[in-house]
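Moving on to chain A:
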Amino acid sequence: MSLFVAEGLVKRFGGLLATDHVDLTVAPGEIHALIGPNGAGKSTLVNLISGLIPADAGRIVLDGVDLTALAPHQRVRHGLARCFQITSVFRNDSVRDNLLLAVQAQAGSSFRCLRRREAETVLMDGALTLADKVGLAEVLDRPAGTLPHGMQKRLDVALALAARPKLLLLDEPMAGMGPEDSLQMVALIDRLRRDAAILLIEHDMDAVFQLADRISVLVYGRVLTSGDAAHVKGHPEVQSVYLGTEGHA
Partner candidate 1 sequence: ADIKVGIALDISGPFAALGAEARDGFELAIEKLGGKLGGQPAEFLRTDFGGNPEQANQLVARYLQRDKIDFFTGPIGSNAALAVGPALFAAKVPYLSANPGPSAYAGEKCSPYFFAQYQNDTYDEAAGKVANEKGYKNVVLIAPNYPAGKDHLNGFKRLYKGAVKDEIYTKLGQIDYAAEIAQIRAAKPDAVFFFLPGAMGINFVKQFVGGGLKDIPLIAPGFSADEDVIQAVGEPMIGVLNTAHWTHDLQNPANAEFVSAFRKKYDGRYPSVYAAMAYDTLMAMDAAVRDVGGKVADREAVLKALKSPSFSSVRGEFKYGVNNFPVQNYYLREVGKDADGRITNKLVGTTLEQHQDAYVGACKM
Partner candidate 2 sequence: MAQPAFATRFPGAVRRLPWLVLALLAVFPLLAPTLGLEYYVGFVRRVLIVAIAATSLNFILGYGGMAALGHAGFIGVGAYTVVALVEAGVSSAWLAWGGALVFGGLAAALIGAVSLRTRGVYFIMITLAFAQMLYYLAVSLRTYGGDDGYGLYTPLAMGPWLDGAHPDVFYWVVLAIAAGVFALFSRVAHSRYGHALRGIRDNETRMVALGYPVFRLKLAGFVAAGAVAGLAGGLLASHNTFVSPGMMHWTQSALLLVMVILGGLGRRWGAPLGVALWLTLEEALKMHTDYWHWPLGVLLLLVVFHAPQGLAALLERRGDRQGGAA
């Protein structure tokens, strides 16, 4: 039984078929990695699933709810949260304010406009819990833009987590990280396994092979093959179009 099903997703940019009838499933608790050459359409696929760009065709179902017709923010409400390939946090706000904003989105009633937010302990508690979870409790008062890259990325993940997602979409979470930060991020993602199923896009093969329960390879907008790490590593075409020498590692 799949938690998440995407069926026949199609997206065209002018003459370019960026997403070509993609079918994809994610099982509960699974980390499903999506790899593929640059420009294969991985980010596009995430954008289609999260609703940031409208699909030309196809269907998206999460936990039995058809999300296809819903606006992006409604999809979040139904348990579909995401991070961005380029870290996207509120750079001028403190980490605390970033987290509060995310928690508030989940708490709803953002039209509440007379009560001072500082007085809302529910939100504060939520923010602190999140900060603990991703290891940002020490830097709550720093403006997010001044944090080191790895921390910003973790904050980005925390923002997505606030929605208590059933499925978390991570677009290159390891991007721009040194080995140390990468390890931290891998550990974090591994921990998140318990909270949500994850669709992971990543070019860092060490991380992918370490984390993924299943790997799908996207090439020219189409799923080339799908299987566990061993299967993918051994797939000759995947080696030639994507893995190169890393396939032999």
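Rule of thumb we're sticking to: contacts are C-beta pairs under 8 Å (C-beta built on N, C-alpha and C of every residue); 3 or more make two chains touch, one makes a residue touch a chain; residues count from 1.
Quick note on selection: all candidates are chains of the complex that A comes from, given by their letters.
Since this is a predicted model, take the numbers as computed values, not measurements.
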Chain A in this complex: which of 1 or 2 touches it?
-> 2
Touch list for chain A against partner candidate 2, complex | 50, 52, 71-74, 76-77, 81-82, 84, 88-93, 97, 100-102, 104-106, 109-118, 120, 123, 159-160, 162-163
